[in-house]
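A single protein chain has been omitted from the complex, and every remaining protein chain is retained in its original position.
Right after this comes chain A.
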């Protein structure tokens, strides 16, 4: 599904290149649950941003679903966002001015999904995540865990084939974090959604089935998690 070839990312400053990523080559298949781990500043988030096409690599090629997406125009990229990729953020990034219901609805509006279909999908998601009662609340009226649930629900609303999560439990207490990670695992196993997460926590990494260890911009280790 994802094919990264010799990805490099550096910033040139007065002729001196400071590397963030070097020679990253890897393949991620449909249905995998990959955790990207490493110390602060290792380049984890940059790698995830490149996979999510939020940043462009300086060098190397990136194929998504067999298509070269290294340099993609805005229109095509947005098509991918609408149909294939869902984002989950550490700081949730719900839109403060929208209710829970409207936050989940927003990607469906961009995807131009009919109103009855929209209603049923949102009802389904609210139901599944047990947040029906909260649908008319605004983000700042929810706890962090609940906000992240809404964030995931929003990412799932467009029925993506892959979810990119940047430290999804970084701001949460451990009980809430476990709940979120279990949810990811379930989504991965039952719905076959590919998940790539960046995490600091060894424990969170064990929920997935593969771990990429990064240090100083280089993939040091690529291990399979055996349950």
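Keep in mind that, in the parts below, contacts are C-beta pairs under 8 Å (C-beta built on N, C-alpha and C of every residue); 3 or more make two chains touch, one makes a residue touch a chain; residues count from 1.
Definition applied: contacts and distances are computed from a predicted model.
Asker: Between "L-serine dehydratase", "FtsX-like permease family protein", "Na(+)/H(+) antiporter subunit B" or "Oxidoreductase", choose the name on the UniProt record of the chain that's been left out.
Answerer: "FtsX-like permease family protein"
Asker: If the hidden chain were put back, which of A:8, A:63 or A:102 would touch it?
Answerer: A:102
Asker: Which listed residue (A:49, A:147, A:188 or A:204) would be found touching the missing chain in the intact complex?
Answerer: A:49
Asker: Based on the whole complex, identify which of A:7, A:69, A:158 or A:219 touches the chain you can't see.
Answerer: That would be A:158, which touches the missing chain.
Asker: Among A:10, A:59 or A:89, which residue is in touch with the absent chain?
Answerer: Answering carefully, the residue with contact to the hidden chain is A:89.
Asker: Residues of chain A in contact with the chain that isn't shown?
Answerer: Chain A touches the missing chain through residues 49, 52, 54-55, 74-75, 78-79, 81-82, 85, 87, 89, 93-98, 102, 105-107, 109-111, 154, 158.
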